[in-house]
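A selection of the complex's chains, in situ.
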Amino acid sequence: MSVEEVKQVAERISSMEIRGAGKIARSAAGALKSYAVASKETTGAKYLEGLSKAGEILICARPSAVSLPNAVRYILYRVEGSGDRKASALRKATINAAEDFIENSVKAVERIGILGSKRIEEGDTIMTHCNSSAALSVIKTAWRDGKEIKVIASEARPRYQGQITVRELAKEGIPTSLIVDSSVRAVMKGVDKVVVGADSIAANGAVINKIGTSQIALCAQEARVLFFVAAETYKFHPETCLGEIVEIEKRDSSEVASPEEFPGVDILNLAFDVTPPEYIDLIVTEKGIVPPQAAIMVIKEEFGWAVGGKW
Amino acid sequence: MSVEEVKQVAERISSMEIRGAGKIARSAAGALKSYAVASKETTGAKYLEGLSKAGEILICARPSAVSLPNAVRYILYRVEGSGDRKASALRKATINAAEDFIENSVKAVERIGILGSKRIEEGDTIMTHCNSSAALSVIKTAWRDGKEIKVIASEARPRYQGQITVRELAKEGIPTSLIVDSSVRAVMKGVDKVVVGADSIAANGAVINKIGTSQIALCAQEARVLFFVAAETYKFHPETCLGEIVEIEKRDSSEVASPEEFPGVDILNLAFDVTPPEYIDLIVTEKGIVPPQAAIMVIKEEFGWAVGGKW
Amino acid sequence: MSVEEVKQVAERISSMEIRGAGKIARSAAGALKSYAVASKETTGAKYLEGLSKAGEILICARPSAVSLPNAVRYILYRVEGSGDRKASALRKATINAAEDFIENSVKAVERIGILGSKRIEEGDTIMTHCNSSAALSVIKTAWRDGKEIKVIASEARPRYQGQITVRELAKEGIPTSLIVDSSVRAVMKGVDKVVVGADSIAANGAVINKIGTSQIALCAQEARVLFFVAAETYKFHPETCLGEIVEIEKRDSSEVASPEEFPGVDILNLAFDVTPPEYIDLIVTEKGIVPPQAAIMVIKEEFGWAVGGKW
């Protein structure tokens, strides 16, 4: 794949033809692999220059999707760290890293389910919020392993993704309750564990996720209920080490209520909130279960971007 | 009004012809006043016996409405406490107490607005929940007094009473934002005060109110935001001194989502929750502003039902 | 009963012939009643002087037993507050107050059981500590009312009063577990309510009780488990309003371990500790259920000793 071809993948990402955090990341990894296969560069230095440029093109296609720059960084970090500086060795390292990334990404949700479900106990009542495939993988794996569990799902206004969740769980046969978001604290005493997903995770372990997550975490902490986050490692956000703030998206008011019906009212529709690390007990990744304070270590191991690195 | 007539009022309360906490209470007070006017008893003892019986009939009409037994207790307590034991004097005491109760009840919301608004400061952003006339009286009085305030109202799923609130406030011209219930913690840092109503208030200062209130109180405490409850004194619940637990009503599932569309899912619809007194800064009543720990004192002064009383 | 006879009762209290908080208090009340019956004083002033002196004699018999001065204070407060100042009226008031006190004291444990058990719910797991008849009355009444409950009792080293408790509960047929005192926090998550007794209660609502109580209260608060204290009103300690500190008794080391076997080791045996009011949800008395902050109000109503009183 020439640089032109990398650009085409970038365009398909940019145009939303390729979408979903996992798919975007794997496409980018695949593009870098193809680049390596096709590359004709004879010196290591030139090869690295070209690979780096290809990575930049891909990242610029949709910089806000944390999984995309992470896929690129994952590969570049491993290529740069491989010992042999010859072009052929670097090409090989690129291909290996890209294949590793893709395989890991494909199996991540399943793997998170396997690891996380070990923390679910017979008889647990689990609360979840919104609709996260990683969180549901934990819950379903526990159920399929024969653990008698119950689930309470909040509806997740304004878009009611909780309704998708309860349908999905009821189809599995799991006893499931649906509540309005305001009921969280009232039912928390009967809950054993909270399991939610993550949109992205900052270097200090703070979790950005669907609006309402931080409120559930606060209620869980007050009631001494364990709070688990299930998230692929490519959700960890390296730039936060460098001071970048994760912007909270404001979405269209009409998702909450029709503005015409409420003249003079500002209808505020925040899509996400930030849960501080002190409210999180564990983060279940496909590579192991870590406390939120180890987020910076995950970022360093996966993407090589941390204290003491070059800028 | 004979006992028969008292029974008619009781029936109109029981049949929901008379409804609303304030109206029910005032009807009961009015019935006891009419009873006093019409009574022909010549001894104090007989008069008291009849009055007590009339009170019982009224209370039984709808015992779950805390304002109804409170109206009866308010009057009986004052009649029993009046010095003169002659029938005529007791009749007079009954009429005075009933008139006091009615007048106070009619003016309570206005009075709460006057007292509570003194605690609202120029520039405050106030959060409210559900649709409480006492809470809104505080907010509107502050606005009418010329204080530049803003309001954030949560929608209060499942019945969206928050939408009624924002319409009411926007009509006054108050800058008002509407949010989903899950946004509470995310916007709390910009809030100066929370003002909510109460369904009833227990002897230990715990406040029973619309589902979601306790969650907002928890978020307010975490952020060191003042949390005010606005409530008429007839909302205070004397029986809680005697061990009664305030039951939390579960309402119909279909208010949350259509059960047919969610086979196998238990849709849980709690109507109220309990906010513990340590999360409440002040309770604004029409008779003064008190900390929640003084709830038992309010009950004693208003209804004479407290430690050391007879059973 | 002449003053001489009052002195005899005082001696029987002092010599421990009469013992137990309830019995001591009732004997003192009975002695004052007999004094009133026998008194020949013709002026109110003289009668009061004599009564006051009789009270002092009784209190001095064992001033550390909070129930004894409380019995005396209960009666004197009511006699002084009665309107008529004639000797005959004061005698009558004395007799009435003494009889009220005795009757109330006899029925207090039963009454506490009735009020407190309303707060116990079907399916509750209740933790208790040491061996308190008031606390056990709450538990047994709930059980006899048909509520399916379980009890976890800590053994209460060094004197193992918890073993008396579990035998007593097992005899009733209540499912009961016995744990070592160190297991409290480990099992707290499965507990719904803690119910303990009290040795005495200070004016600020702090509860003095068997060593270990404050630790259980802290664990309960951490786990958001309700913490109830069951105590007769004569356990409330009026002097604490005047700055007196409740002394914590240190008991003999040999209750913990034989000092000879531990040369050079200071074996510390504290009998009681102080649970601060912020860890207590409710105090169940025979006259109603109050929050700990209302302790000063209980003291004022029962013993007339409070802010604004004379010294």
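Here the chain labels run A, B and C in written order, and each chain numbers its own residues starting at 1.
We take it that contacts are C-beta pairs under 8 Å (C-beta built on N, C-alpha and C of every residue); 3 or more make two chains touch, one makes a residue touch a chain.
Keep in mind the model is a prediction, meaning the values are calculated, not measured.
Chemist: Total copies in the full assembly, please; the file places 3 of them.
Modeler: Of the complex's copies, 3 are shown; altogether there are 6.
The working rule: only the chains that are shown with their structure count from here on.
Chemist: Rounded to the nearest whole Å, what is the centre-to-centre distance of chain B and chain C, using the mean of the C-alpha atoms as each centre?
Modeler: 35
Chemist: Between chain A and chain C, what is the gap in Å from one C-alpha centre to the other?
Modeler: 58
Chemist: Taking the mean of the C-alpha atoms as each chain's centre, how many Å separate chain A from chain B?
Modeler: Here chain A and chain B have centroids separated by 46 Å.
Chemist: Quick one: which residues in chain A touch 2 or more of the other chains?
Modeler: Only 222 qualify.
Chemist: Quick one: which bits of chain B touch chain A in the complex? Just the residue numbers, please.
Modeler: Touch list, chain B to chain A: 152, 154-158, 163, 166-167, 170-171, 173, 175-187, 210-212, 214-215, 218-219, 222, 248, 256-257, 262-270, 273-274.
Chemist: Along chain B, where are the residues that touch chain C in the complex?
Modeler: Those in contact with chain C are residues 203-205, 240-245, 277-278, 293, 296-297, 300, 306-309.
Chemist: Under the touch definition given earlier, write down the residues of chain C that touch chain B in their complex.
Modeler: Listed in rising order, the residues are 114-119, 121, 233, 278, 281-282, 284-285, 287-291, 293-294, 297-298, 301-302.
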